[in-house]
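Our next item is subunit A:
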Amino acid sequence: MSGWALRTEGLVKTFTLHLQGGARLPVLYGVDLSVASGECVALAGPSGAGKSTLMRCLYGNYGAEGGRILIRHRGETVDLTAADARLVREVRRETLGHVSQFLRVIPRVPSLDIVAEPLVARGMAPDAARAEARALLSRLNMPPALHALPPATFSGGEQQRVNLARGFAPGYPVLLLDEPTASLDAANRDVAVALIREAKAAGAAVVGIFHDTDVRDRVADRLFTVEPRPEASRSAA
Partner candidate 1 sequence: MSAAPEVASGGTLAGYNFAYLDEDTKRMIRRALLKAVAVPGHQVPFGSREMPLPYGWGTGGIQVTASVIGPDDTLKVIDQGADDTTNAVSIRRFFARVAGVATTERTADATVIQTRHRIPETPLREGQILVYQVPMPEPLFRLEPRVAETRRLHALGDYGLMHVKLYEDIARRGEVEISYNYPVMVNGRYLMSPSPIPAFDNPKMDRMPALQLFGAGREKRIYAVPPYTSVRSLDFEDHPFRPGRADASCALCGSRETYLDEVVTDDRGGRRFLCSDTDYCAERRADR
Partner candidate 2 sequence: MSDAPILEASGLHLRFGSVAALDEVALRVWPGEVVAILGESGSGKTSLLRVLSGTVAPDAGEVFYRDAAGVLVPVHVAGEAALRRLARTEWGFVHQNPRDGLRLGVSAGGNVGERLMAVGARHYGGIRAAAAEWLRRVEIDPARMDDLPRDFSGGMQQRLQIARTLVTRPRLVFMDEPTGGLDVSVQARLLDLIRALVADLGLAVLLVTHDIAVARLLAHRLVVMRRGRVVEHGLTDRVLDDPQHEYTQLLVSSVLAA
């Protein structure tokens, strides 16, 4: 059965640095990855191998040079490398979630609204969206007093929990997690693991980068090794 929710075919990514005399920096070459619904794949490989680059390509944040990125969206197959900006926005709104290492803070917006925003964008009533956001933030041990504050002045761990809540609240069918537990304490790490397991149980296809091997072993079904390109490690040095 073609049970995949997200797959790449011969994905190629090379950076061309025009400001460095047009130097070319190959990072990914011929990456074939397939992730099924309900499955969590952990990306492995040495530092600099291109794990984060692959994640960003999958989200459409980096443009791919060659190959295809296919995603099941509204029952159809969409090639993200060829989709126009509006279609990518729609896929991100409905199908493809991303928890990055850092929260890109929007000034003056309360944490609660940051978490509720993707729910509202998917058509949920603002009050219901806030209720869900509140429940999720509380589950991540965020004291209610912080819900009304913009996260700009929060600690790294607090920001990361806002980020997690925002990523998990909508229940995306495909979820990309880039170091989701990096700055969390043990208790919140457990909550994060539980959230990932629940997402899988609900049928989400999850791709993650986990430096914390304990967390990785608790959530990942298999590893996918991103091979470093020899030229890449040389140029990056």
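Operating definition for what follows: a residue touches a chain if its C-beta (ideal position, glycine included) is under 8 Å from a C-beta of that chain, and two chains touch if they have at least 3 such contacts; residues count from 1.
Selection rule, in plain terms: all candidates are chains of the complex that A comes from, given by their letters.
This is a predicted model, so every value here is computed, not measured.
Which member of 1 or 2 touches subunit A in this complex comes down to candidate 2. Those residues of subunit A that touch candidate 2 in the shared complex are 15-19, 56, 60-63, 85-90, 106-109.
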